[in-house]
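For this view, one protein chain was removed and the others were kept in their places.
Naming follows writing order (A, B and C), and every chain is counted from residue 1.
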Amino acid sequence: MKSLNGFKPLAMILPGLLLAMFIIGYPVLDLANTSLQEVSRFGQLRGFTGFDNFAEVFSDPLFWGSLKRTAIWTVTVVLGTLVISLPIAIILNDDFYGRGVARVIIMLPWAISLTMTAVVWRWALNGRAGLLNATLMDMGIMTEPIEWLAEAQLAFTVEMMIGILVSIPFTTTIFLGGLSSLPQDSYEASMVDGATRWDQFRYITLPLMKPFINIAIVLNVIYVFNSLPIIWVMTEGGPANGTDILVTYLYKLAFRFGQLGKASAISLIMFGVLLLFTVIYVVLVMRDEKDTAAGEDE
Amino acid sequence: MASVKIRNVEKNYGSLRVIHGVSIDVEDHEFVVLVGPSGCGKSTLLRMIAGLETISGGDIMIGDKVVNDIAPRDRDIAMVFQNYALYPHMSIFDNMGFSLKLRKRPRSEIEEKVMEAADILNLKPYLERSPGQLSGGQRQRVAMGRALVRDARVFLFDEPLSNLDAKLRVVMRTEIKALHQRLQTTSVYVTHDQIEAMTMADRIVVMNAGRVEQVGAPLELYDSPANLFVAGFLGSPSMNFIKGRFRRAGDGAHVLCDDGTVLPVPATSGATDDQQVVAGIRPEHLRLAGEGAGVAATVDVVEPTGANIELFVELAGERVCAVFRERHPFRPGEKIALGWELDKIHLFDASSGHRI
Amino acid sequence: MPSKLKKSLIYWAFLSPLVVVILFPFAVMLVTAVRPRDELFVYPPRWGFSEFRWDNFAEMWVKTNFGEALFNSLYVSVLSTVLALVLSIPAAYALSRYPFPGKGAYRTFLLMTQMMSPIVLVLGLFRLMVALGMVGNLNSLVLTYAAFNMAFTIWMLQSYFSTIPRDLEEAAWIDGASHLNSLIRIFLPLAVPAMAVTAIFSFINGWNEFVLALTMIRSSDDFTLPVQIYSQVAGRYQVEWHHVMAGTVLATVPVAIVFSWLQKYLIRGMALGAVK
Partner (left out) sequence: MYLRKFRKFACSALALGIMTGVANAQTTVDFTVAEYSSKTGPFFDEVAAAFEKENPDIDINIEVVPWDTLLQRLTTDIAGGVAPDISIIGTRWLLDFAQQGIAEPLDSYLTPEFKSTFIDTFMQPSVIDGQIMGLPVAASARAMLVNMDLFEKAGATPPTTWEELYEAAKKISALPEIYALGLQGKEIETDAYFYYALWTFGGNILNEDGTSGLDSPEAIEAARFYKKMLDEGLTQPSPTNYSRENVFNLFKQGRVGMIFTFPMLIPQIKAEAPDLDYKVMPFPEKVTKATYGVTDTLMMFADSDVKAEAWKFIEFAYKDEWRSKFDRGEGFLPVTKNVAAEDYYKTNEDIAGFAAGLPYAKFAPTIANWEEIADVTVRALQRIYLEQETPEAALTAAAAEINEIRGK
């Protein structure tokens, strides 16, 4: 019963739309404008220079290094989060002793800000005074303390693990939501059909969880791609830019070296990459999902 | 094929016992129907046979093997669920062939089996569709197809027709029965609909509150119900019950109702004099008595169903229902007299409800 | 051994490495927060310490003006959540109930607003706030947090609203209720779980946000918690780690409690929303 003409829904959308356009739209335009200008150290625009900033960015080896690391960072953290969160969600969806406690603990990393997590981890990973080395040595796992953040490769790996750790709560919640909406009788039918628990996971849980996995991937990619605090607080992209990803390199350029034009260009490139990924992903993966779920009722 | 033996099986949820020592033997190729009001434990019993519920006591044997602790997939049984339990994300073809795919059967065999079942259930045009795009009836047939393809030793049906409209239910009933006659697979069918039980079963098990009331062929149960519950449960419209005292008079016998009405009963009955009894007479066994004979009754409500007329009368202070094939012009309030063949009336002991 | 106990043991065995890694930073925080100052840099570093120095918390509370920062964080998080909800409920209702031109474009716009991380926009946002004369004022954070959170809140509410059957409202319409009071009297009470979920998410985002707060807020008695605690670490010659950790513990505890209390809502909200 279409009792309302097209105008009313638009009116309901408007306030929110205006706020978002105003608060987010203006800075994006400002950013675009800045990226096409020559900018002084302190953000004063010195006149139009077309795509010089972009040219400078593309000729900068550190940009390409950061881009590569950003890809590694995003893929590893997002995949890692998914691979761990799915079994965790399946477990938390099942009834067992202490489930309530387990759920709260798994959600804890969400309760503390990223910056604080990074500060605490940096304090714990400190070579000599850090408690991580102390604990590992007490347990006899190691004899010599490891300098976790000394060398780029190891530091980057540790940062990616922490990136996964803090993304698990959000992803697990999405999966828990998905799991609890799955049709229970299909599982019983599959037991009768001769499915082992692994068959159930492969042929029923996974396919039916696809929409939730896709949503988790898109959102996680967006959040992880733009995540500054962990790497910045722990290694500031160092040592020797070995752990710089686009967002930390951009932050360093803008606020330490005062190259605001170049930084704006990078942020636009980042937005472009992210937009491209999301559009392709939504079109390719989530489209074919739409028609299987079509025609739900009689 | 295989028989299914249930040896005083019990089931309790915590302290609540829902099935009290039930024993049933389903012979090979037999079609046994578990019938009873909702909550009587019939579905629980079926799920215990399927292995979807743990067994608290007693044994269940399929063929000659005790299956209490065997997983559903290893019991070689197939099940049709009440709301079909089809895999929403798979095509009809994959739904039906899933059990074979799990057992890693070659593609050709799966195709052949699924086609064969689709033929029987004329599902061929829908094989590539997803369950969401089918009607209730079609989905119900796919659920059956899935069981067929499984060609298990035992078929289990959990009220498969309850979600269908009345018309379709009748059609599917005959289809399932025809299928059984053709495949002869041992089947256990659960329903709360006594007409389904009567029409489909080789043998019926009437259950109530976790206990077996009676087991037997449909007509055997219909004609000589072991107790009040079975008598009242089978038959639609259900049997009339009138309380009174049993009296022997000379070589005849009758039941004296509280309001003085006398109901003629067979003298051969084993009831003792002055025993509190309940007389049961099926609506279709009542007929208009001749002048001066039968028991007085006043017409209350007349319900023509087309095929016959269901007449509700006031008799011996109770509401009694009578069914006539002929179209008598009854009018509410009219005084009539009803009679019955002596061998058609049943007597039950008032306190125990057992048949006398 | 009953199967549930066996299952529980297996599950806990699988969960335990993750649980240890999650609890490790919290343990470090706690152990450092209650340590006497001269045992911060003991070698070899050890978990144990001589005595519980609870007045670290008291000292920190005074020295870092923690009470005010806590108030600021609450002020910003609660208000931005309320603003986000007030703006997104009608939008989500419209999205779930009515087809209208540009619906797809609107949803993609919402997703795109998620893609711009505040860090990248901080200069533009700052200039905007200067134009509004709101630099240094907590309301600037309320507005920006609400704007950035709205995409998720609308999307979350919308997917939940579409699971609420229409016939309830249609019945109300037939009974003569106007659209507005059918929304308020019939619809919203049903949507409480979803609103709780979105409120939690928006609250936590506001509570933990750092970059915008650092840029927009000028005087230290307006700092929110993350900025207040970070300022004790960033670039100071003298980092009093016991105060930093005490501050972090106090900043985490309220959210953790809110979290575990509303936790079931979170799952139910996500589930019923079915995240279409």
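The definition used in the following text is that a contact is a pair of C-beta atoms (placed from the backbone, for glycine too) under 8 Å apart; a residue touches a chain by one contact, two chains touch by 3 or more.
A quick note: this is a predicted structure, and the numbers were derived from the prediction, not measured.
Although it is not drawn here, the omitted chain touches the following shown chains in the complete assembly: A, C. Per the touch definition above, the residue from C:V19, C:L40, C:V78 or C:I164 contacting the chain not shown is C:L40.
Residue C:L123 is the one among C:A94, C:L123, C:L157 or C:L250 that touches the chain missing from this view.
One of C:L132, C:I164, C:A196 or C:A256 touches the chain omitted from the figure, and that residue is C:L132. What subunit C contributes to its contact with the hidden chain is residues 37-38, 40-43, 63-64, 68, 71, 75, 122-123, 126-127, 129-130, 132-135, 137-139, 214-215, 218-222, 230-240, 243. Mapped onto subunit A, the footprint of the missing chain covers residues 40-44, 126-129, 147-151, 235-236, 238-241, 252, 254-258, 260.
Methods note: only the chains that are shown with their structure count from here on.
Separation between the centroids of subunit B and subunit C, computed from CA atoms only, is 58 Å.
Per-chain CA centroids place subunit A at a distance of 58 Å from subunit B.
Counting partner chains per residue, subunit C shows two or more touched chains at no residue at all.
By the touch criterion given at the top, residues 50-52, 71-73, 77-79, 81, 83, 85-90, 98-99, 102-103, 130, 132-133, 135-136, 146, 150 of subunit B touch subunit A in their complex.
Residue ranges of subunit C in contact with subunit A, taken from their complex: 4-5, 7-8, 11-12, 14-15, 18-19, 21-26, 28-29, 31-32, 40-41, 43-47, 87-88, 90-91, 93-95, 97-98, 100-101, 106, 109-117, 119-121, 123-125, 127-128, 143-144, 146-148, 150-151, 154, 170, 173, 179, 204, 207-211, 226, 229-230, 233, 241, 244-245, 248, 251-252, 255-256, 259-260, 263, 266-276.
On the subunit A side of its complex with subunit C, the touching residues are 1-4, 6, 8-10, 12-13, 15-17, 19-20, 22-24, 26-31, 34, 43, 84, 87-88, 91, 94-98, 102-117, 119-121, 123-124, 128-135, 137-138, 165, 168, 173-174, 176-178, 180-181, 211-212, 215, 218-219, 222, 226, 228-229, 247, 250-251, 254, 260, 264, 267, 270-271, 274-275, 278.
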